[in-house]
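After the structure tokens below, expect a handful of questions from me.
One protein chain omitted, others in place.
Note that the chains are named A, B and C in the order they appear, and that numbering of residues resets to 1 at the start of each chain.
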Amino acid sequence: MTPVPALAVPVLIVSVLIVPALGAALLLGLRLQVRALKMYGLAVSGLTLVPVVAMAVTFDYRRAAQIQHEVDLPWIPGLDLRFHLGVDGISLPLVALTALLTFLCFVYLSGDRRTERLRAMMSALLLLEVGMLGTFLALDLLLFFVFFEVVLIPMYFVIAIWGGPGRRAAALKFILYTLLGSVVLLLGLLLIWSQTGTLDIVALAHSQGAALPRAVQIVAFVTIGLGLAVKTPMWPLHTWLPDAHTEAPTVGSVLLAGVLLKMGTYGFARIAIPVLPDGAHAVAPWLGAFAVVGIVYGALACLAQRDLKRMIAYSSVGHMGFVLLGFATLTPVGVNAALFGNIAHGLITGLLFFLAGAVKDRYGTADMAELGGGMLGRLPYLGSLLTFACIASLGLPGLAGFWGEMLALFGAFEPAEGLSRPLFLVFMAVGGLGTVLTAAYFLVMLSRVTHGPPGPLTPSAVGDVRTFELSAWVPLVLLILVFGLWPKALLAITDPAVQTFLEAR
Amino acid sequence: MHIVYPVVVSALLFSIGVYGVLARRNTILVLMSVELMLNAVNLNLIAFDVWLGDRLHGGQVLTLFVIVIAAAELGLGLAIVLAVFRNRRTVDLDSLRDLAEPGPDCDAAGPDRGVAGPAPAPGPRRGTGQEGAAT
Amino acid sequence: MMVMVACAVLLPFLGAVGGLLGPRAVRFAARRAAWRAVRFAAWFAVVPTAVAAILAGVAAVRVLRGGTGGTAVAGTLTVVETGSLPVAVGLEVTRLSALTGVLVTVVALAVQVYSVGYMRDDRRYPSYSAFISLFTSAMLLVVYAADLIVLYVGWEIMGLCSYLLIGHWWEDRANSRAAVKAFLVTRLGDVGFLFGIFVLAVGAGSFRIDDVVTKYPAMSTTVLTVGTLLLLVGVAGKSAQAPLHTWLPDAMAGPTPISALIHAATMVAAGIFIVARLFPLFLAAPTTLAVLAIMAALGMLGAALAALAQDDLKRVLAYSTISQLAFMAGALAARDDDAAIFHLFTHGAFKALLFLCAGLIIHRAATNLMSGMGGLRRAMPITFATTTIGFAALMGLPPASGFFSKDAALAAMGAAPGAAPGTAPGAVPSAVPSAVPGAVGWILYGTALATVAVTGAYATRAWLRTFFGEPRAQTGDHAREGPASMLWPVILLAVPALLLGFAVPAAPHWGTAALSVALALLGAGAVYATWRGAPDADPARLLGPLRRACEQAFYVDTAYNALFVRPVRWLAHAVVRADDTVVDGAVRGSGRTARGLSGVLRLAQNGNAQIYVSGLVAGLLIIVVGAVVLG
């Protein structure tokens, strides 16, 4: 290995974190006009995207199972905490998704009319990005936890600064609930540490839980799983989500649904399942059961929602149910499905929240009954995009949402050895029913909002989709199509990594 | 003399002191009760010192210190009582209740009304119920 | 070859993309009038479909010529590793798919051309035609797919297009509802279909259709039965078979060409196509065939009776479609896939023809209801002629195509019950031990015969009510023939509707043929006699007390509403309530509990120093006593 790339690689991965962090810090000291501020935000998030793209380009896809761009420095020996970062096939897509969604959020902000407290908003968003990216890059249990926590405060402020009328309570509920989850997660991580004496995720995953007795694994899996499940969110730990989404501003909702929820599911793929295989085996039926209950429950809850954003929030509960079901099968196909579902949900729900925000922006409400109908007539482009996003979300083949759900169900059809097949067949059947209900609520919503004669409310003079909105949304639309039509683009990256940590069993 | 006698006496003395501290309203009397408690300690220490035949006479040494401490405490206590009396015209402990948790009526407005953004609608469950959510 | 087929699949897709985005781009640039955009989109609609039709035709000719027994030509673009069974993205042309491809593209082309006229005044023509193109592409994907998952992709996209097209006039809530219903019912079926794919693919160890079809002997009977039954659920959904048929009549709310394309000729045929494609599996699963037979029997007669009582011309045709598809299913259940496919083709031709004719009539009469029509024979002579051909084919009267295909199907069903294997008219593999159980076979055959009679009756009724008698109120003055772009496709479709029967060399089975024609004429005669008695009244009164039930299609919709829709709604509201009071209630409750505890604790902090000291002493006492006693 020549010294130049050896030096260049850590620079790349570290700069992914440094750029937004510096950007946020500088923002505290800068006094900029609104316009310059927006440019600044765009520039910083764009600059963050650059090393991420560079990392994706220089990533060796033939060795997708290996950790690449690795950097491993001691930080706090007193806690055994190392500054250990790296990407592999599991994390790379999520890192890219995060950087992209954040960038698109800034694109969206650049045209937003709201300018009050923009500086605070932007620094919160950048800090949020640091946390999200760090979570996906971290390869040290405690470092993972630290980044997992980093997102809480910025997200709290994103909701509390720009949110709706009930923002304070919603933000508080969000932060308290998820903090409870992460503290429980911490307990689980520390349990692993105290039993194995190491915090290195790679080493732990490599040893396949050999040093951990089965009982400890189960306890650790339950606590870690609970912690992650709050973030995911898994039924019945989801009630912070609808409130947070309903009150959060558009970009907040987009990042919350698009990335934050993924941190929970990513934890399963990165820590819980590889490090605690026996625990995973013991708890998987429960995980699967909660997952499918979440699918059906989320769908039913959506069916009776009045608020557009609230509905999309509950739909996330259902979709995350599919992701969890994928994990619960403990098969490569199931885990692949979960990882695919993660990305797909990030793109689709991100788009949905963008659109819901645009609707709320124009009509001043997201209440479906107040909106009336006929959006396709009044705002045809917005209506069409909404239709597209909903159809993608209900898992239509050919769009990204399909593969995650289909493969998760397929995984449930043939769960890993040692898991009760009849039970998982029931999960599969219930999940299948869930897909029908999912289609039902999306179509009913579309029918109520986009179809029919125009309602009493007239949209504000903003008009149909504007350029900045389009430029924030089109990349999402394209990616949804690309991943839908060419699932290999994602599965080829995740599959080797997933096979590696599941096969040595 | 068996060691039990002085110890029991001292325990009784201490208990009387405690009772005085708890039951007396007058601050001066409370201070005197504290003196009783400390003297119970002294009695104990001396008794043990003798009984043990401590070569270093730790008990006696400590007793001396306790006496000094008691004196200092009492002096300071009286000074404080004086200050209280000057400010409040009373030395009644029960009436020194300016500093306390505000009553429930103050709280009805909610601790957060003062610090929140535009006050959340007070009525709905969503507004007020969640402050302590997820505990 | 594969490139050709791939182009046939992709071209309409690209046409759809172009049709959706192109006109907008043009309009954005030049701010042309809307009709220019429509015309612009029309090119995107017609040309790719036409090219696809030519490609499909060439492919079909090559395949049919290339091999005798239907050798398949396959090509794989890439293999997607899923972690378990890989998905092979590829296409395959068999004899069956080559022919079906031709049917699909030809009907689609006809509909596209027809729509240019039919939707001339519609502002949203670009999206409409683009959806048709997308649909064509998806259907071709189903037809040519070499892999079950790829097939499923096309299968579902068809459902989406159907939803979008039924809901094309979304201003009307009824259309919107119909679209949602169509999507949901078929989606319900599709879930079963997907699970069926799982079962079979895991049984065969591959998602490739080839592997699945060839490896079925290695699968256990249970796997086969379960897998095929699950597939059947999907088939029932897509092909509008009982009990998942209810969406089709409602779907008639969409524009008429859509009814012709999707809900008569192609999409609903996909179910039959799939069964035929995987026929060896079904043959090896007698239970599935028995279930299919019962479904078919129920569907064909019930739908025919329902058709007899409808007033809406398109609903008549819709129920007729259900009935005829059940007929095909019956033929399949009787182990004769050739007969079923034959009928599929002729039906595709004549039903598309009938729908397009109905479109012409509706276009001019400005109503869907037959009670608003009548006496159109003179005003619309060409339409009259083509419609007559269509109805004749539907009734199975010689020499129209329907006669031959219906005859083949009937013969198969007639042979099924008692006949020993091998004597059936179709190519029943003699290795398969038992046919459909006797009783089921007889029921199937009997219902089929009854259906023939009822078909004759409702076809005659519709024909008479539309074209004969006195012109009724509002039609009159502007009832003329439609524009050329609408007439030409109709005339073109009339040719195969009339003559397709001669394309298949096999001779009719004269016995069953005579029986069926007689029955059809009997039904027709009864209706005619009734109609003669009172030309203005509806001959449906023939049904007597059954009429109401038939009009409501035996209250299936009502029952489903009560059994599924309302409980789900109730459940949804219950979930929302429970979410608020129980799940979130627990969360809020813990918050309230903490606040309450806080309040209680604050009571002790009342400022009285002696209370503090008392607490101190008491606490310490507890600690000391506890430590001494427990320690």
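The definition used in the following text is that contacts are C-beta pairs under 8 Å (C-beta built on N, C-alpha and C of every residue); 3 or more make two chains touch, one makes a residue touch a chain.
Rule of thumb we're sticking to: contacts and distances are computed from a predicted model.
Think of the chain that is not pictured: of "Monovalent cation/H+ antiporter subunit D family protein", "NADH-quinone oxidoreductase subunit N", "Sarcosine oxidase subunit gamma" or "ABC transporter permease", UniProt labels it "NADH-quinone oxidoreductase subunit N". Hidden chain, full complex: it touches shown chains A, B, C. Set against the missing chain, the residues A:Val71, A:Leu190, A:Leu457 or A:Leu485 yield one that touches it, A:Leu190. The chain not shown here is touched by just one of A:Leu32, A:Ala54 or A:Ile153, and that residue is A:Ile153.
Summarising the interface, subunit B meets the missing chain with residues 3, 7, 10, 14, 17-18, 21, 27, 30, 34, 37-38, 40-41, 44-45, 47-49, 51-52, 54, 56, 58-59, 61-62, 65-66, 69, 72-73, 76-77, 79-81, 83-84, 86-88, 93, 96, 98-102, 106-107, 111-112, 114-118, 131-132, 134-135. Subunit A meets the missing chain through residues 28, 75-79, 120, 127, 131, 142, 145-147, 149-150, 152-153, 156-157, 160-161, 168, 171-172, 175-176, 179-180, 183-184, 186-187, 190-191, 193-194.
Think of the hidden chain as still there; on subunit C it touches residues 594-595, 597-599, 601-602, 604-605, 607, 609-613, 615-620, 623-624, 626-628, 631.
Everything that follows uses one rule, which is that only the chains that are shown with their structure count from here on.
Across the assembly, the mean Cα position most removed from that of subunit C is the one of B. Inter-chain centre distance (subunit A to subunit C, centres taken as mean C-alpha positions): 36 Å. Averaged C-alpha coordinates put the centre of subunit B at 85 Å from the centre of subunit C.
Counting only residues that touch two or more partner chains, subunit C has 587.
In subunit B, the residues that touch at least two other chains are 129-135.
Within the complex formed with subunit B, the residues of subunit C that make contact are 587-588, 590-595, 598-599, 602-603, 605-610, 613-614, 617. Looking at the complex, you find that subunit A touches subunit C at residues 173, 177, 235-236, 238-240, 297, 300-305, 331-337, 373-374, 376-377, 384, 391, 396-398, 402, 406-407, 409-411, 413-414, 428-429, 432-433, 435-437, 439-440, 443-444, 447, 450-453, 487-488, 491-492, 495, 498-499. Note for the complex: subunit B touches subunit C at residues 18, 21-23, 25, 93-94, 96-101, 104, 107, 125, 129-135.
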